[in-house]
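Shown here: the complex without one of its protein chains, the others still in place.
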Amino acid sequence: MTPRRQRMLAVGLAASGIIIATALTLEALKDNMMFFISVTDVVAGEYPADRNFRIGGLVVDGSMQRETGSMDILFRVTDLRCEMSVTYSGVLPDLFREGQGVVAHGRMDRSGMFIADRIMAKHDENYMAPEVAASLAENVNEQTADLVQGGPECDS
Amino acid sequence: MWNLLHRLASPPHFYRLAAGMIPWFAVSGLLAVAYGAYAGLFIAPPDYQQGDAFRIIYVHVPSAYLSMMAYVIMATGAGIGLIWRMKLAHAVAAAAAPLGAWFTFLALVTGSIWGRPMWGTWWEWGDPRLTSELVMLFLYFGYIALRGAIDDTAKADRASAVLALVGAVNVPIIHFSVEWWSSLHQGPTLIRKGGPAIDSAMLYPLLAMILGFTLLFGALLLRRVRTEVLYRERRTKWVREMILSTPGNNL
Amino acid sequence: MSAAEQHIPGVFTGMMAVARRDLLLAWKRPGDVLNPLFFFAMVATLFPLSVGPSIEQLELSGPGVLWVAALLAMLLSLNSLFLTDHEDGSLEQMLVSPLPLSALALGKTIAHWLTSGLPLVLVSPLLAMTFRMPVAVTGVLMLTLLLGTVSLSLLGSIGAALTVGLQRSTALLSLLILPLAMPVLIFGARTVSLAAAGEGVAGGLYFLAAYAVLTLSLAPFAAAAALRISNE
Partner (left out) sequence: MTAKLTCDDLTLFRGDRCLFEGLSFALKPSELLLLEGDNGSGKTSLLRAIAGLIELERGRVCWNDVPVLAQRQSFHNSLVWMAHRVGFKADLTLVENLQFESALRLQCAAELEAVLVRLGIHRLKRLPMRSLSAGQQRRVALARMLLSDAVLWMMDEPVTNLDREGRSLVMQLISEHLSRDGMVIMASHEDVEIDAPVQTIRLQ
């Protein structure tokens, strides 16, 4: 084989390698290595028992209850299909709002209550002045797209 | 066209040209940052969710953008230097690395300061954007360390160029990480389908800050490249003549 | 016969000759293969000793610990990849050989993987047992290590080639390689953790495979370029 043909072969092999790697990456991205588990999955019982995990969703409007004189709070999280209850004791991040995205780390107790030991607020990519935000119709903003999954309606 | 490029790349020419450009970059950069900082801190309304805390984006976003930009400049310089054996390109790559490392560091620190009150965590290991940005900082460290370990400048240039090009794989990963893996860090605000998702009163200061940071970065980069060039060309006639002709210099 | 058409030895033959020679050398000096292996085992043992023998703790930390130990063991073996060749002058002979240097570098990397990557994969089930890892998860661990060590060997060949003539190169080599190896570690350990939690592992395995194929297509060329520069 001449050096010239060797070089062509090498370039060809490398190029096809890159194409294969790209295809494999695309395949890898299809299978979402979830940062959190969706509410629907948790309600359907698809969560690791006896282990900490993360759930992600939106805080349901008007669901937040705070016990006076303590740090304990109780709220419900939805992915617009199912809802579940979460309790947490501690300081909440500034971005924690009703209707906004939240990621909670903790585990399920036997009664189906999620005991969070850490709450993280997921911020969206929208920046607005308060009056603009108020004038916008109540809507699900785009940040929630990745917190909300497609799938069958929840019966609970 | 080729001739012009060649002339630009000649060290003495570049050295003089850069000297003339630095003040323009520096002054316009400072003006843009001054406007951006004032408008960002006092004119722009507080965010409907984050209140005043969102204002850290006026430092965070330009830093994060420049951390990647500096890497692209470094890798491009390295590639040009390696393929066309252009010494000036190597000098640019060498000069860009520490700047890039500092902007990466700044982006990580400002992000972390913001993340604590907003997300509720200083640092989130599971987040791909945070992790890939950290990897970039380590890549800069590796590049700087490799340069430092090789005494011969020409050899250091070419060896570190290989490393810079290999590490360039990380840049698109950082950029797309928020779209590929849904995680804590939000998606892109400025460059996205349907236009920027930011109030124009907040947007203009931000754009001014990005422009200002970029111009200041350009001024710093040119200064560093000048120093690199001077050091590399220290034995040449033009440097000797220039130093001798400097008034008040009795070498 | 014009110069361009001149025939030179087969690339594949040359690559395999390099790999065969290095395997023969490894056979004559088994310590070079065994030391990283013992290192792997010992680092993996350090964690239960330091963290405590709680079973829950072990199950939780197993994937991460085994992966970190494997990564460190690979790093340990990388330093000598081109060093002995550099010292005895055989690297210079490769540089003036009519074969493409990238093929020879790949040949050496193949031998390196066979002598340091593959043994790690093979002993990992033993260590996995001490971390109470179920059989199915152990299978995933081996699979991730199999794909991951390929990438580590190839990335390592670039780092080893860049640092070959330098003084005190061990720490520098790690500094150059680790950032590039981090995705392998992240996805490797995470995939095993997901398997332990009974979740899907396809995404992680695809990613590790993609990284292995990507490094396989690019690393030999980068390593060859680095070798030429280092040997000036």
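For this structure, a couple of remarks:
In this document, chain identifiers A, B and C correspond to the written order of the chains, with residue numbering beginning at 1 in each.
Going forward, contacts are C-beta pairs under 8 Å (C-beta built on N, C-alpha and C of every residue); 3 or more make two chains touch, one makes a residue touch a chain.
Quick caveat: nothing in here was measured; it's all calculated off a predicted structure.
Though it is not drawn, the left-out chain touches A, B, C in the full complex.
Screening C:Ile55, C:Val96 or C:Val135 against the full complex identifies C:Val96 as the residue touching the chain left out.
Summarising the interface, subunit B meets the missing chain with residues 151-152, 154, 158, 235. In the full complex, subunit A contacts the hidden chain through residues 3, 6. Residues of subunit C that touch the chain left out of the display are 1-4, 6, 8-10, 13-14, 17-18, 21, 24-25, 28-29, 87-100, 104, 228, 231-232.
Heads up, the rule we're going with is that only the chains that are shown with their structure count from here on.
Taking B-C and A-B together, the pair of chains sharing more C-beta contacts is A-B. Subunit A and subunit C have Cα centroids lying 34 Å from one another. One finds 32 Å separating the Cα centroids of subunit A and subunit B. Among all residues of subunit C, those that touch two or more other chains are 214, 218.
Listed in rising order, the residues of subunit A touching subunit B in the complex are 29, 32-35, 91-97, 100, 103, 118-134, 142-143, 146-147. Of all residues in subunit A, those touching subunit C in their complex are 1-4, 6-7, 9-10, 13-18, 20-25, 27-33, 48, 51, 53. Contacts from subunit C toward subunit A in the complex involve residues 4-8, 10-11, 60, 98, 100, 102-103, 190, 194, 197-200, 202-204, 206-207, 209-211, 213-214, 216-218, 221.
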